[in-house]
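All protein chains but one are shown in place.
When the chains are written out, they are named A and B in that same order, and each has its own residue count from 1.
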Amino acid sequence: MNEQAPLRIVLAKVGLDGHDRGVKVVSRALRDAGFHVIYPGLWQAPEAVVRTVGDEDADWLGISLLSGTHLTLVPRIIDLLKAAGLDHVGVLVGGIIPEADIPKLHEMGVSRVFGPGTPMTDIITYLRSEGSRTHA
Amino acid sequence: MLSDLLARLEEKDRLALARLLTLISRGEQLPEISSAIGTRNETTPVVAITGNAGVGKSTLVGKLAEYLRGEDKSVAILACDPESPLTGGALLGDRIRMPSRPDDAGLFIRSLAAASGHQAVAEHVDLMIRLLAKFGFDVILLETVGAGQGDTAVRELADVVVLLVQPESGDELQWEKAGLLEVADVVVVHKADLAGAEKTEGQVKELLSLPGSREIAVLRVSSRTGQGFEALWEAVMAAPRRGTTLDGRQLLRLAQQLLADRYRSRGAAAGPIIDRWKAHQLDESQAAEQLLDLLVR
Partner (left out) sequence: MATAMDRKLWARWQEEIEKSPPPELPATTVSGVAIDPLYTPDNLDGFDYDTELGYPGQYPYTRGVHATMHRGRLWTMRQFAGFGTARQTNERFKFLVDKGQTGLSTAFDLPTLMGLDSDDPRSLGEVGRLGVACDTIDDMRQLFDGIDIEKLSVSMTINAPAAIVMAFYLANAQDRGFDWRKMRGTIQNDTLKEFHAQNEIYFPPEPSVKLAIDVVEFCAHHVPQWNPVSVSGYHIREAGSTAVQELAFTLADGFHYIDQTLERGLDVDQFAGRLSFFFNAHNDMFEEIAKYRAARVLWADRLRNHYGAKKESSWKLRFHAQTAGCTLQDKQPEVNLIRVAYQAMAAVLGGCQSLHTNSMDETLALPSEHAVTLALRTQQVLAYETGVTNTVDPLGGSYFVETLTRQMSEEARRYFERIDELGGMLGAIDRGFFRREIADAAFAFQREFDAGHKLVVGVNAFQEKDEKPLDILQIDLAVEAEQVASLNKVKRDRSAADLSRTLDAVRRAAEAEENLLPSLIDAARARATVGETMHALADVYGRCEGAVV
């Protein structure tokens, strides 16, 4: 087993909002921290996200949303992941999520929610400590 | 674990395919996987798309895949982007330009990080190609990191190499001259919707018309307008297939990989040889011979 293998993470912008500042900054920070970041671009449909995660055999999926549609889109993605046999993939959510909604997201199976103003080191440290459940 | 994956592969399990690709990209269990897959199915064309960064490789690969889906051919894409030499990290963004067809089982896209240095494609791509062919894809498209020094490797991996250039000043074309003659089976003047494409086409043809050079198709394609894809595919199919016939080169490549893997796992044992070489007690070729002996043993 190759211990050094970099973690693979798909960062997906879902929904219609085009605010990609956050996702781009995170992509670069993770790249610089040694991750393999797969960025499929804006406006990803839940089905497309799940397809990407599967084909890319990702360890993690980071979902970025800023338009407030998290309670509509995140559960759909998580259901589709399950249906596709991808429930071992860790799911992160990044963006503006009201405090009250965070427990709901955890309940659905989201591992962590990172709000605006999160230092990049928090995300990096978290992913490193969790490692890969795909390649456990 | 591996046997399970291989069994699932037989049943066309896409996740097993994806996982096996990961194992290969990490250099894990290569001999086992390799022998399980067997030799490559020669009827599946492997087409490499190369050219400088920004010339539109990803976009063209995506459009070509859509064209081929229209022809009812299933397509697997291996898209390479560079890995950072310092951190080993990579930002793999080729998918941005490629079609998203979540319901289409006939399209598979995998992003790969190519190690830094002069690699045009990721490591062990040859085995990945064999795997994808075995899975049953009709066409395999390989996007390189960019044109340059790793081109000869690409030549050995692919049946047909398509080089993209774009309408630019004549100077840059000169820079590509060597690469043009050496690697390409088909040259595409891409972004043909932009001004100057015809002129560039003429320049390329002139460069290629040197006496004694091979017959190379030159054509204009625009991913933006969709112009030229049918002609491109015709040219690809008409190009003489490279000798990916079993001529020993494939074996040599495998042997090279085995050596590299052994060096990685037994590198420590090479310490004394390296020390003596550093201390000028051995010259370079002597040291290399001894290293080879050590790894072969």
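To be clear about the criterion, contacts are C-beta pairs under 8 Å (C-beta built on N, C-alpha and C of every residue); 3 or more make two chains touch, one makes a residue touch a chain.
The structure displayed is predicted, hence computed values, not measured ones.
Although one chain is hidden here, its contacts on chain A can still be listed: residues 15-21, 24-25, 28-29, 41-43, 45, 67-69, 72-73, 96, 98-100, 115-117, 119-121.
In the full complex, chain B touches the omitted chain through residues 54, 59, 62, 93, 96-100, 224-225.
In the analysis below, only the chains that are shown with their structure count from here on.
Distance between chain A and chain B, defined via averaged C-alpha coordinates, is recorded as 29 Å.
Across the interface of their complex, chain A is touched by residues 14-15, 18-19, 21-22, 26-28, 83-84, 87-93, 95-96, 100-103, 108-111, 113 of chain B. Note for the complex: chain A touches chain B at residues 1-2, 4-6, 8, 27-28, 30-41, 44-45, 47-48, 50-52, 54-57, 84-86, 135.
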